[in-house]
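Removed from the display is one protein chain of the complex; every other protein chain stays in position.
As written, the chains take the letters A, B and C, and residue 1 is the first residue of each chain.
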Amino acid sequence: MRVRHAPRTRVDWFLTFLRFSLTALVTVGLLAFIGQQIDPDNFFARAVNDDASRLSWESIKDLVVSGLSQGAMYGLIALGYSMVYGVLGFINFAHGEVFMVGAMTGMITSNKLADGGLWESNFVLAILIAIIVSVLCSTMTAVLMERVAYRPLRGSPRLIPLITSIGVSFFIQYTSALLLGPGAKSYPQLPDWLRDDIPWLGIEGKKIVVLVVAAVSMAGLWYLVERTKTGKAMRAVAEDKEIASLMGIDVDRTIVTTFAVGGAMAGVAGILWGILFGSVTEFTGFLPGIKAFSAAVVGGIGNLGGAMAGGLTLGSSESLAPQMVLEPLGVTGHTQLKDAVAFLVLIFVLLVKPTGLFGERLSSEDRA
Amino acid sequence: MTAHLESGTHEVIPARGGLDQNWRKLLRYGGLLALVLVFVSLIGMPVKLDSRIVVEPYISMGYLSLLWLPALLGYTVSAEKVLEGMASHARGAHELVAGAIVGLVGGAGLALLIWGLDTRDLSDPLVNWGDNLLGLLTFNETVGYGMLVWLGISTGLGLLGGLLHLLPRTATRAVLTALLAVFLVSALESALDDISEGFRLEWLFEWLFEARGGLTPKGAIAVAVVAAGYVVFGRSRAKAVRQRYDAMPTVERTRANAALLVLAGVAVVVLPMFLGKLTNELLANVGLFLLLALGLNIVVGLAGILDLGYVAFFAVGGYTTAILTSPQSPGLSPELPWLVALVVVIGMATLAGLFIGAPVIRMRGDYLAIVTLGFGEIIRLTVRSDWASGLTGGAQGITGIPGAGIFGVAEVRGIDPQAVFYLVAFFCAVAIYVSWRLERSRLGRAWMAVREDESVAEAMGINTVNVKLMAFVVGAILASFSGAIFAAKVGSVFESSFKILVSIVILVVVIVGGMGRIAGVIAGAVVLIGVLGGPNQPGLLAEFSEFKLLIYGALLVWMMLKRPEGLIPNVRRSRELHQEEFLQDAWLRGQVDADEEGNTTGGATA
Amino acid sequence: MTDNGATPLLEFRGINTHYGAVHILKDVDLAIYPGELVCLLGGNASGKSTTLKTLLGMVTPTTGEVVLDGEVVNDKPTSYRVERGVTMVPENRRLFKRLTVKENLELGAYLRNDRDGIEADLERIYDMFPRVKERLGQKSGTLSGGEQQMVAMGRALMARPRVLLMDEPSMGLAPALVQTNFELIQQIHQAGVAIFMVEQNANMALSIADRGWVLQTGRVVLDDTADALLANPDLRASYLGEA
Partner (left out) sequence: MSGERLLTIDSLSVTFGGLDALKNLDFHVDEGEIVSVIGPNGAGKTTFFNMISGMVAPTAGDIVFRGESLLGFDPNQVTARGIARTFQNVRLFANMTILENVMVAQHCRTKQGVFGALFNTPGFRREEEEIRAHAEKVLGFFGTRLIGYRLHQPASVLSYANRRRLEIARAMATKPTIILLDEPVAGMNPKESEELTGLIGKLRSEWGFTIVMIEHDMNVVRDVSDRVVVLDHGETIAQGSFEEVSTDPEVIEAYLGRPVEGAS
């Protein structure tokens, strides 16, 4: 029985209004969508959108699956944001670039392997090699980043490392553009069994692969953090570095481990990106990076399960909302607003629950 | 009891022997140098900047991009960090050997690269791997020659870096200033060309510069001598003037400040008349970004709110102006005069500031950064989408903006950069005045309190929500001015001019200049936007455009690591960033104080 | 001085430390022998916590040697020293509040790999503090102050310390809790662990200590047995603020 009190300031009124209108918009959009699903001639559907048409179950399924697979990728990247935030308390803006480095080196390796013929002759081996290379490279990038840019800043005000990481992010982006040349670069073609639908499911094989790999990585990470000594050390360091070092934990090494694990997850996500979309540019890391961060916040930052859940939430709302909310509301060119949806979800969640979906309020001191 | 204040004693230990080195450190620095040299080569700097000559025919910026590195690392490897109250070594052969070895290792890295370029083909992922680079590095001679020469050059430069420690302070300073002056004068070639015409100094320009670009050897020597001469003879006088200024009583200093201000004002008014189109255009761009940076400085520097979506307000200004003034505006097209539109722009910016500000204002600082960034993107994506194209023109943008008419007195358009500059300069002056007044007011103090500790500020009776919204709105209005001028200047607006990149570049300007400090922001804008260029605007070093964002990124990191307070720091701010030292300081004073007051010393006075 | 011929467990030889330009510890010599309970007294900013940090390797002395069991450990990291038997109970307990009580205790044994030994030690701690055993699965942040103190002690004991450093065990605590705390310290001391306690509360500390030093602005000004210090008029004066 929480004491509810009415908003007292104008800003509070405005926020209440904003929460209410966003909720209303989504509800009306969804209702309109349901309306036009039942009957495109339905009065309600017509009233909002003249071009209303029914979405086939097939396409809804496709949207859900691609939303989830993309969301799983966001989730994998989000883990890195969440872990670093948990341990060092700042947003490593450049983590998206770690993911890009993974996708980029994956592209280079797989092209080399395709030139050598291994890609066609033994795809599984080839992709394994590519995964190992890109995970190694992105891990190294993350570790190097920590060593060069963040370690000297430990203990400075929270915004300083954030600003630094923006610089790091730019540096890596343009290094990639200048070293490897700007623009999109393609992965070699995937074997048929990945491109085609899997018969009894009617889902593209690569999307299944993405979901499975993400689930396996997530499970591995959970085991590492919750069940191993290293994980316990990480959680201890996240809470109190000084005391952790008193326990004999090597704080620097634990932080490096955190970056490395986050980097490895981003590397996996990078190669999954390559499999899913087939090409990569120097800016590939930017938007997914920010969205992954949003996913981490949506799930409650510092909470690993939350990061994955946030990723899936964000991925699927980004994929579904344009068709299921915006289009029925009569927004033309709704798919152009896909990225905007992701940010709106972030803002909405922070307005309604500032600690994220699974974040907990720990004490009276951390007011969001 | 002040006996423990034994600071300031600086003991000098005899020099170390030449071979008494920390070899691991040398190898680390040498390896770092090698890596950096190879990196710079592979991102294509030497090849792409080779066309820009510094001193004809000896040196180009391409070679320079490699040459300064061995000297720098040679210098830093033997720079001893001396804590006050501790000892340091006398200088001697030790420094020379260290520098030379670092240079040698670095040169070896480059030699290895030459060998690799010659024997392997890695051009598949590495686009700059190829004959151009090989030719440049070997001076179009044989591979062996190139390798040897670079070993020699790098070792020599490393040695020179070490040598700087041995020279007397003034000599070091003179040498560095001379080198920097030669570089700057050559970098400013096009601007100087432009200026020399205005002042009828073409003869000097022609004497200094080669017709095809670059300083002549005699020109370079002249510039170097003048610069060194200033250091040796002029500096002490400049210092004396400065000291006299510092010693002035407040009233007199205010008067001196006023005089300086008038002088600067006159310069801003008179100078453009002598400048050519190119320089005026450049100054106009600098002004546009300065205006943005001054606005962001209030938000980030004073109130401590890291707004990464600041470009949204720039866009609001630009698009509002475009819609209201352009006859080609697709939806609404009232074709208002620019000044009338400006009134609406202020209103729109205020609304946008409140609308974006209100939801984010209660968030934690770092969440706020990302959410504002999100808002910036939402606005850009919406403006671009088909849905809003009826009003904003979507991806086609809005063209045909007529320019800014000022009471019928003048018509400011892009083809007349001088007029644009005056318009921008006027608004910058307004922004500077606003920042200056507000910083010293009740509101400014409240902003600082919020920056220092938000929840305490709240508990001290400050309505942090209102105060922060105020910062947002003031920042938004200044940015929207910049947007309005931008639209009138360019004559069209496209969503691509309002990418996140712009927010970041402005942030770099504010940070490099020094957060919370007006002079710093001005310096930051002139140096970065003027020399390197803005996100879509070329600067003086047009050849650098490909590298400028890389440099911005590196600068941001370097600034945060080495000088978080910026080039011209705000005294308070730098205190905050070096807080640990100050706390220790305070800790010390604590004991002195417990001892009863009277004998305490006044430390840094604000 | 109770020099009983044995090698000291822990020793400072002519330690000087600086923070930047500030000279903090000045020529400090200390020695702690096995099984002793000694305390270091001093007011605000006398250099007490710097002493502890130097012992643990969080601050590097500018001159002098930190000796652990006959070995100079100046350039060894904290973890090395912890492994060799130096453990600290920090001021204000500082438990890992989001971790369970059991995890807190296990982290105390972070550097140990003898699984059986760890189990046995856990049992010993349960015997010593039965209330802790009831709360093993609970997040340690939800415990009461007294229980947290027990967990903090237990966590330190899990490292099998040969010398336990106590940082201000009475700081900011309710009078009743201070008493419990000192009883716990005595209990551990009787189990054979050497204890080095840093305290402002001179009376309380000296009542259970064997020996004590008094630190004033970074210098050791008094060094004697606890009883002698208690009787020392200078000390009484300086602790009543009459100096």
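A few notes on this one:
Everything that follows uses one rule, which is that a residue touches a chain if its C-beta (ideal position, glycine included) is under 8 Å from a C-beta of that chain, and two chains touch if they have at least 3 such contacts.
Here the structure is a predicted model, which is why all the values come from computation and not from measurement.
Of the options B:Ala429, B:Met448 or B:Leu561, the residue whose C-beta touches the omitted chain is B:Met448.
Residue positions on chain C in contact with the hidden chain: 43-45, 142, 144-145, 172-179, 239-241, in rising order. Touch with the hidden chain on the side of chain B covers residues 433-434, 437-438, 440-446, 448-449, 452-453, 455-465, 470, 474, 572-573, 575-576, 579, 582-583, 585-586, 589-594, 597, 602-606.
One rule holds in what follows: only the chains that are shown with their structure count from here on.
Rounded to a whole number, the gap between the C-alpha centres of chain A and chain C is 46 angstrom. If you average the CA atoms of chain A and of chain B, the two centres end up 33 Å from each other.
Measuring from the averaged C-alpha position of chain B to that of chain C gives a distance of 50 Å.
Multi-chain contact residues of chain C (touching two or more other chains): none found. Across the assembly, chain B contributes no residue in contact with two or more other chains.
The touching residues of chain B, when paired with chain A in their complex, are 39, 42-44, 124-128, 304, 306, 308, 358-359, 361-367, 369-371, 373-375, 377-378, 381-382, 384-387, 389, 455, 465-466, 469, 504, 507-508, 511, 546-547, 549-550, 552-557, 559-561, 564, 576-577, 580. Interface of chain C with chain A (complex): residues 56, 58, 77-79, 82-83, 87-88, 90, 94, 96-99, 103, 106-108, 110-111, 141, 155, 159. Touching chain B in their complex are the following residues of chain A: 9, 11, 14-15, 18, 90-91, 108, 111-112, 149, 152-153, 155-164, 166-175, 178-181, 290, 293-294, 297, 331-334, 336-337, 339-340, 343-344, 346-347, 350-351, 354, 367-368.
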